[in-house]
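Missing here is one protein chain; the remaining ones are kept as they sit in the complex.
Per-chain residue numbering starts at 1, and chain names A, B and C are given in the order in which the chains are listed.
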Amino acid sequence: MNFELTEERQMLQDSLRRYLAGASGDVWAGLADLGVIGALFPEEKGGYGGAGFDLAVVFEELGRADLDVPLIDNALLPGLLMTAAGQDVEPLIAGGQKIAVAHGETAARYDLNWVETRADGDLLTGEKCVVVGGEAADVLIVSARHSGTADVQDGIGLWLVERDAPGLRLQGYEIAQGGRAAEVSLTDTPGTPLMTEGYAAIVQAMAAATLAEMAQTLGAMDVAVAMTQEYLTTRKQFGRPIGSFQALSHRLVDVMVAVEQARSMVILAAAHLEAEEPVRGRHISAAKNLIGRSGRLVAEECIQMHGGIGMTEEYALGRYAKRIVMADHRFGDTDHHLEQFIALGAA
Amino acid sequence: MNFELTEERQMLQDSLRRYLAGASGDVWAGLADLGVIGALFPEEKGGYGGAGFDLAVVFEELGRADLDVPLIDNALLPGLLMTAAGQDVEPLIAGGQKIAVAHGETAARYDLNWVETRADGDLLTGEKCVVVGGEAADVLIVSARHSGTADVQDGIGLWLVERDAPGLRLQGYEIAQGGRAAEVSLTDTPGTPLMTEGYAAIVQAMAAATLAEMAQTLGAMDVAVAMTQEYLTTRKQFGRPIGSFQALSHRLVDVMVAVEQARSMVILAAAHLEAEEPVRGRHISAAKNLIGRSGRLVAEECIQMHGGIGMTEEYALGRYAKRIVMADHRFGDTDHHLEQFIALGAA
Amino acid sequence: MDLNFTAEDHAFRAEVKAFLAEKLPAALADKVRLNQGLSKEDHDFWHSQLNARGWLATNWPKRFGGAEWGTVQRHIYEEECALAHAPRVVPFGLAMLGPVLQKFGSEAQQAHWLPRILNGQDWWCQGYSEPGAGSDLAALQTRALRDGDHYVVNGQKTWTTLGQHANMIFCLVRTDPDAKKQEGISFLLIDMDTPGIEVRPITLIDGGVEVNEVWFTDVRVPVENLVGAENKGWTYAKYLLTHERTNIAGVGFSRAGLDTVKRIAIRARSGGRPLIENPHFAARVAQVEIDLMAMSTTNLRIVSKAAAGQAPGIESSLLKIKGTQIRQEITDLARRAVGPHAMPFASDGVDGNAPVPDPLDAGAVAASYFNNRKLSIFGGSNEIQREIYAKQMMRDAK
Partner (left out) sequence: MDLNFTAEDHAFRAEVKAFLAEKLPAALADKVRLNQGLSKEDHDFWHSQLNARGWLATNWPKRFGGAEWGTVQRHIYEEECALAHAPRVVPFGLAMLGPVLQKFGSEAQQAHWLPRILNGQDWWCQGYSEPGAGSDLAALQTRALRDGDHYVVNGQKTWTTLGQHANMIFCLVRTDPDAKKQEGISFLLIDMDTPGIEVRPITLIDGGVEVNEVWFTDVRVPVENLVGAENKGWTYAKYLLTHERTNIAGVGFSRAGLDTVKRIAIRARSGGRPLIENPHFAARVAQVEIDLMAMSTTNLRIVSKAAAGQAPGIESSLLKIKGTQIRQEITDLARRAVGPHAMPFASDGVDGNAPVPDPLDAGAVAASYFNNRKLSIFGGSNEIQREIYAKQMMRDAK
């Protein structure tokens, strides 16, 4: 048993941390140059990583940075679907291409199989919601149903759709996590077939994306707690550092315990990313449930302990808190994954 | 709107409190003499009370006393079933008769309709579990099914069964709340029919018993919190009263808030005891759910704040804590009533 | 014990409902329900509607133009307004300054300022908190030095809610720097147009602007704007904080919020079924609904004590703590209910985009969740409330 990072991952962590410490604005090219996108994919696909712990290292660092980088949505998630379909991801790794995945629908909530968008041959019609990084993408991977009812797993295909394809409408907006997403509407929009039966690949890619989101959240939690710890020692009220009041300090201990539990879950999920179902799914769901709970605790308590300043946009804590809480709305929330965990346990 | 007790109830409360303050041992006759059993039943049945607020007053006082009196099981519950069947309860009110209700079964858990005990004519066969006050009773009211499957509400009759009836076995034991209960086994045991369809009467009697149990628990919570408040001011550690540590005092505030919420729920349930279903059931279930949650908090926190002394049998706090926690196992627990509340809301 | 409202109470409730049905525009109620920010015009419009009916200053005595309602009436009124998604009455002039002036102000001050609050001529904001004096309010540093018939004010206030709309601010200022902490504080009325005042809006994490920083540099304030006696401001401030506690439990807001959650959860689907039928979500909703049933009764118990003339003591801390916990829990449920649709964060089109599609008719739920973190921070944080309660409890036990 060994909880140390390998030397390679340690190096990746160090160089990424150094880079992000000085970075601002659009860091996409910088990350690609640093080889960060390559770290998300295995060697046989042109990358040099792709294991659970590679993702954990990269996204935890990204989560520590006060930046909004859609690395999950414009690289990891589409890249995994591309590689599952046997497609080349070298342009993606080089940073020259951005793809986004348009899969979610309102009626699906967090269920991965619920697809109402229809494919008539290669013409797609339907509504996709909250496509993060959709505006920035050159091309979209769109899921659509060529057969079956919305509640089954079979019959879901994947298509590549150009950003300027006919019948495609895209309405962008800011998202609470930071960054942008879009509602995507397709009307007889032509696509290039990528996979005929895409459900298994979607599940696998989403598992990796969920791990990445969790690692990112863990990084953000670490920063939020460190800021709060610092604040409690420096901020004075009633002539004392507020951290000398047990009403705050004992609660911060509980918050820190929650973060250590979250850290353990990211490790556990990373260690099981390559496992077979239902083992993988059970670990991912367990982790997402726990991180959903601890994330809420961390965000709310850190804001509360800061008081008003914790609610202002200009002080970084609030941005971290938003990222932490909103992570619960991505790839299935606390309750969704509790149900998944129960269902997979009974399997 | 008026949250004051009527003058009559105020007098009942005062005299009961005075009596219980000096009481010990078997107080049954004393309670009967004081008219307390009569207060549980309406005038037309020979009592002089029976409303929700009468029960609330009586059982809250009983809950404050450090005594184990099965007034719910040997008086209220059987008395209500008797009156529902048009039977005389004057001997009960006078304190000369004790009856117990043998209704619950292992497979029923907390479902009132789940009866597997069978009636073959007036011969009853089955197993009844955790019959509180069963040993002390002169006669048992036994529910049994003359028709239908265990999961339906129709077909449940009630019989009076003498304590020494043939085929009746009764195995007594101490219960965690204090007092005693028994497992009751019936094999072709003859009974005197009381009601042919008893389900509605059972539901109604159990609603009253649930209210009584909640009021009793509220009384116990009040005492437990007062003891803890007292302890926090007198017990010193590290040279200070331990109540000067926010780690304890702020938590006791949350406990006190929980007790006030519980008090509100007892009032609300009492006010709706005479309402029609589903309004009555919805209020009783809401109250039992909240009191189950707050009771656990109160008991656990009061023990924790006392430390070791709170776990000893000789110090009263532990006995109150047991009564509070074990109340969750009577007449449906927190989860059962949450489900009832949801089901009745959808109705 | 009688939990029923009287016939008069019922009649009054019907009157309030009818008024709201007639006077509250659906578009304005929707703005409130969907947590879209209200403009100054929205607030002014609603105040004028209430004032026309004589229902604006519900707690003021009739001789000052108030409705002079009892606590039960106010409870009914506030509950119905919340359930109808009426805009909240901006409290600074009406609920805070008004009572202080009525109790401690001079006749001239009462005659001048009170009518202007009612008719909307003045928009007041509150200058209490400072960067170094949050929960420890009495640590405030803003100085007011007497110079002839003026005070000269220097310092900084913060968390000044809706200060960007205000033309007047009531401030706590330090007039005697040598006195002990709570002494030497005065209560001053300051015209926001006076030279030397600068207002800087603070953007909150919900993207909205509702609080501000206010800087004072050599701001000259006429001495007649001093309320009561010099150096006695702390007394007035405490009186004001007691009055601020009206409707502190926010039961009406919670009920309205819970209605919204249920409405969303009926519309939202999970596995093809309405989310409200999902047992885990249903359990969350049921639990907070039960907490709110209890809170509503707890509130009525305390309201009814107050109606009987007993001043609420630590009960108001109880109402603040539990009331805000419930309200925050409800904003959390709303956020959960919409699932992925909580992500869009610009539904009011702030950034120039068209409004974001809102298929669940939920409004800005994530923004509301973040915004309402304030409930446990402002007006005396919940930690301060627990400390007040705990201190009283330890005294009671002695």
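Heads up, the rule we're going with is that a contact is a pair of C-beta atoms (placed from the backbone, for glycine too) under 8 Å apart; a residue touches a chain by one contact, two chains touch by 3 or more.
Model, not experiment: these values are computed from the prediction.
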Shown chains touched by the chain that is not drawn here: A, B, C
Residue among A:Met195, A:Leu211 or A:Leu232 touching the omitted chain: A:Leu232
Residue among A:Ser15, A:Gln171 or A:Ser244 that touches the chain left out of view: A:Ser244
Options B:Ile99, B:Val139 or B:Ala321, residue touching the unrepresented chain: B:Ala321
Omitted-chain contact residue, chosen from B:Gly35, B:Pro91, B:Gly172 or B:Gly345: B:Gly172
Footprint left on chain B by the chain that the document does not show: 104, 106-107, 109-111, 114, 129-130, 132, 150-151, 171-177, 181, 183, 237-238, 245, 247-248, 296, 300, 303-304, 307-308, 310-314, 318-319, 321-322, 325-326, 328-330, 333-335, 338-339
Touching residues (missing chain, whole complex) on chain A: 1-6, 9, 53, 229-230, 232-233, 241, 243-244, 246, 249-250, 252-254, 256-257, 260-265, 267-268, 270-271, 283, 286, 289-290, 338, 341-342, 345
Touch residues of chain C, complete complex, unshown partner: 279-280, 283
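The rule is simple: only the chains that are shown with their structure count from here on.
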Per Cα centroids, the chain farthest from chain B: A
Whole-Å gap between the CA centroids of chain A and chain C: 37
Distance from chain B to chain A - Cα centre to Cα centre, in angstrom: 51
Between chain C and chain B, distance of the C-alpha-averaged centres to the nearest whole Å: 42
Multi-partner residues of chain A (each touching 2 or more other chains): 245, 247
Overlap residues in chain C, where contacts from two or more other chains coincide: 383, 386-387
